[in-house]
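A single protein chain has been omitted; all remaining protein chains appear in their positions.
In this document, chain identifiers A, B and C correspond to the written order of the chains, with residue numbering beginning at 1 in each.
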Amino acid sequence: MAAFIIRRIVQAFVVMFIISSIGFAVKHNVGDPVWQITGISVSKAERERIREDLGLNDPVYIQYIDFLKKAAHGDLGKSYFYKKPAADVILDKAPATLELVLVSSLIIVVLSVPLGIYAAIYPKRLFSRVIMGGSIVGVSIPVFLIAIMGVYLFSVQLGWLPSFGRGETVNVGGWRTGFLTADGWRHLILPSLSLSSIMLPLFIRLIRSEMMEVLESDYIRYAWAKGLNRYRIWFLHAFKNTLLPVITVGGVQLGITIAFTILTETVFQWQGLGFLFMEAVERSDTALLVAYLMFVGMIMVVVNTVVDIIYGVVNPTVRITGAA
Amino acid sequence: MMDHWQRFKASDLFYDFKRDKVAIVSFAVFVLLFVCAFSAPLIAPYNPYDPANIDIMSSEIPPVWMAGGMDDYILGTDAQGRDLLSTMIYGMRISIVIGLCAVLLQAVIGIVIGLIAGYYGGKLDGFFMRLADVQLSFSYLMVAIFVSAVLQAAVGVGRFAEIAVPFLIIVIGLAQWPQYARTVRASVLAEKKKEYVEAARVTGFNSHRIMWRHILPNCMSPILVLSTIQVANAVMSEAALSFLGLGMPVTRPSLGSLINAGFEYIFSGSWWITAFPGLLLVILVLAVNLLGDFLRDVLNPKLYKG
Amino acid sequence: MKKLTCILVALLIVLSLGTAVNAKTLKLAMDADPVSLDPHVQLSGGMLQYSHMVFDPLVRWSKEMTFEPRLAEKWERIDENTVRFYLRKGVVFHSGNPFTARDIVWTVDRLKRSQDFKGLFEPFVGAAVIDDHTVDLITKKPYPLLLNMATYIFAMDSVFYTGTDDQGQPKDAIVKTGYSFANMNESGTGKYRVTERQQGVKNVFTAFADYWDTASPGNVDTIIFTPIKKDATRVAALLSGDVDFIMPVPPQDYDRIAGTDGVKLTTMPGSRVITFQLNQKRRDEFKNPKVRQAIVYAINNEGIAEKIMKGKATAAAQQAPEGYLGYVEALKPRYDVAKAQELMKEAGYPDGFECTMIAPNNRYVNDDKIAEAAVSMLGRINIKVNLKTMPKAQYWDQFDAQTADIQMIGWHPDTEDSANYTEFLLMCPNKETGYGQYNSGNYCNPKVDEIILACQSETDRDKRAAMLQEVERILYNDAAFAPLHWQHLSWAGKDNVNILPIVNVMNFPYFGDLVID
Partner (left out) sequence: MMNDMNDAPSAQTPPILSVRALSKVFDISGGLLDQLALKDGRLRRVKTTVKALNRVTFDIAPGETFSVVGESGCGKSTLGRTVIGLYPPNGGEVYYGGQRIDVLSPRQMLPFRRRMQMVFQDPYASLNPRKRVAAILEEPLRFHHPELTAREVGDRVKEVMEQVGGDVQWLTRLPHEFSGGQRQRISIARALVVDPEFIVADEPISALDVSIQAQILNLMMDAREQRGLTYMFIAHDLSVVAHISTRVAVMYLGSLCEVAPAETLFAAPRHPYTQALLSAIPRLGKKKSGHVRLKGEVPTPIHLPTGCVFHGRCRYADERCVREIPELLEKDGGTHVACHGVAEERI
């Protein structure tokens, strides 16, 4: 276990290093921040002075070494736009994205498990065919199209749901949450549904195929032969074993979901990390870009680690390599 | 050639195909769209790349069956005055070209890396798989945004229109090779243990030949199934990138950039600029996905999960 | 007389009570929110819109482009370099400090230090206190635009902003990219105080109880200001009733908004001109005036204004719009493809040539679509254009480096004066003087430079007008640039929001005067 943790920490550092280098290598290509922080009629000389003050005229490697030095102390640089440390901005915006991802994940779990199991147990039934057909149509519609259609239908035409933003939020110890107000929940509906629309069909199909495979296995046949209660077989024996691959895939997909928040948040003007990222690109707020990438990288490493540990717990036959 | 066809007709795959209506229909739709796309200059009413055919004064004409529609423009025109049907057909061609080539690129990169990693194992394997892990955790969107920044700086913005297609192919190809690498590696690891590989080594074949001529053909089913899924994904990826404004230039729109351009008109009543390309994109992707589903059911490969 | 005053006062009190009782909340959505609470941090439309809400200028532009007294009740020119302003009495800052002439001197000093504003205030020596409520603005030489500049003097609370904050930094520091006291705190004399600010998410402005302008009909007590960047999302927010007022409105949605019950659209001709610059340093072809003229003739800018801008733009043939001193009525858009083809032949390019173009895709209204349309139009005269559009974050870098042969630029003069266009866009580029800073066409005509420099100190309005009109004619005949149109300004709101009275050509809505029924 110790070796496993050490291994992950080393991996995290390597990942962070790679990400920060890539981020740094390209940050000059997303634009010049000085143009973003000055009015258009400001003279060239003045602009040059600002550039000099910000250290943007230093060679890239010097800037990078400078950045690494500061990063070692937890300082990821300052966001030009927010005039705050980039890490603070990220932490400020993270709750919005995490809440969105959390609700979407809940929707995915709550819907995909029963639907997937049903489609596995009764593969020939009409409803199963509807589920499977619907899921393949679902994967084929781009998430931004679903989001646009959602806004058009439910906000503009019907006026039932708000079209943008998080609505009323409550600040609980620095965590700005939309969970505590009815308005916040109303604002969550469309974004979380469209975000979950990417992964829901995949999970239904995954659970179905894994479950069908398990149902074919010898020990389930044996359980039937023993005359066990069918629900016991399905849910206790079969489903438990379909969980394993679902957890693994779930971990990987979480990363993709976080990336897809870029699209969803852009359409819904959801003030989270994805939106922040696109804005940072458009504003060439480079410190924020690098900080965002490092944050997401960090989350991915943590999630992967947790998934591996859960995997080991759920399935004792798998030894986490290096576990003593 | 005849021989191959005969054999194909006798194969399980064809037998299952004949009995699967959904597969037949989706295959027919895909072939139809494919043929349309590549005979675009022949069947499209106009050439949307020819400025002589574009008149700003005839922009946003609705489809022919709506009030104000014109017979010349069956599905109406877009915001620039291009015939929407022609633009969609040409756009689909770009989407399909990008989708297929990007998958080809992914496949080449992924297969080479997967084969090498799986066959040689050890440090090389560890390196490539960590690389794949890191890259997968960032998804193609972020990778694409960064790759596009680098490439644009490298080629200069002025010539972007000329290199947009290869550029997107590279972006999507580079972003998604890990799927192939992991699937191929998993298959190679399974195949490598089989004795026919040892038999080949005993015969004295070099690693190169064993990897490509002996192991790779046995990894084809997962590659085939994955490829269909990836073509659908690549078309969607291109659409998503174009939606974020990182894709095809406005003068040579793909389906994705058409949808993106039309998005701004969705409340204005010119819904057709988004709706028709959107519908076409969904049909195209759906057909490919259904084919992939069929292949998966028939070939029943073990895909790398995730 | 006394009685009358009594009645007037009583009436005022009743009126003000009445407005207080009818206090309304406005939910406002713009494309961006102010980048700072410090009005001197950036010279941009967004910051000036903010300044008009929280601060007050000495004078402000009226709808008719005349000067309206604000903190200055009246003013007079006392010599050719000095104008004396008589300040309003009884005005207090949000902090409770009284407003005096010292605040104006302090503010002008700070403007001259501000990186963004120092250029505009370069002609000024400074301000001088005459007494508590009288102040002189002194320029280095006769300056015709002194009052125009006074619209930028938003009084800041010198007492509030003096000293050091709890981080030990001077409170008056102007910091663009990090923390400063002024970035986070405000004390102006304006109608609204900033009561909540989540940058980029939500800003709440609350009416200031001791606001001096009790005569204003404005009845909005609270403004909840949300930035919504994407055009379609902003429109959706209005249509779904999530907000009461949006600006700007994308042209493609004009009809939809105009045709929807409960919301209405307000537009007004603007003074931002959109142009293409043809780089003579990169392309020898563009050195030939015939080629430049051919391009001007090939571009159907009236078509663009009608179709892409949905009629809410005025096709241009010159830089300055109607109402500006330099405007020449006789100059008309010149769309004529046959003539353009003829000119190309005469210039020796019957088969055309290939060139590159860049344009931003989120800076001007429908900028990328305009560029795309222009590409097709130039195709008609066999000029094959490779177009690349990009977000403004990348655009200005590319523009400045002149990476393409044809580059789009729009311009709105900070001085609201004709000469400003030419100074930045078309005078011979000169690193020392800074003239021609955005002249990526590298058009250089010494005659134009000479006239523009002369009119900088010409205070006679008619003479100045004649000089500026001369410049426009020269540029027109030379086809120094390809003009497209002047963007219209657009706002939309619910029916009960009286937009028209508070908006103006500068696009600074005076929210303090807004009435919601």
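The rule we apply is simple: contacts are C-beta pairs under 8 Å (C-beta built on N, C-alpha and C of every residue); 3 or more make two chains touch, one makes a residue touch a chain.
Nothing here was measured: the structure is a model prediction, and the numbers come from that model.
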- Query: Which of these touches the unseen chain: B:D50, B:D72, B:E198 or B:D297?
  - Reply: B:E198
- Can you name the residues of chain B that touch the chain not displayed here? 123, 126, 194-196, 198-206, 214, 217-218, 220
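The definition used in the following text is that only the chains that are shown with their structure count from here on.
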- Could you let me know which interface, B-C or A-C, is made of more C-beta pairs in contact? A-C
- Which whole number of Å gives the spacing of the CA centres of chain B and chain C? 46
- Query: Multi-chain contacts in chain B: which residues touch at least two other chains?
  - Reply: 263, 266-267
- Message: Quick check on chain A: which residues sit in contact with 2+ other chains?
- Response: 30, 152, 156, 266, 281
- Message: If we count contacts the way the header does, which residues on chain B are in touch with chain A in the complex?
- Response: 130, 133-134, 136-142, 145-146, 149-150, 152-153, 232, 236, 239-240, 243-244, 256, 259, 263, 266-267, 274, 278, 281-282, 285-286, 289-290, 293, 305-306
- chain A contacts chain B in the complex at 11, 14-15, 18-19, 22-23, 25-26, 28-30, 136-137, 139-145, 148, 152, 156, 206, 245, 248-249, 251-253, 255-256, 258-260, 262-263, 266, 277-278, 281, 293, 296-297, 300-301, 304
- Which of the residues in chain A come into contact with chain C in the complex? 30-33, 35-46, 49-50, 54, 78, 80-84, 151-152, 155-156, 159, 161-166, 266-269, 271, 279, 281-284
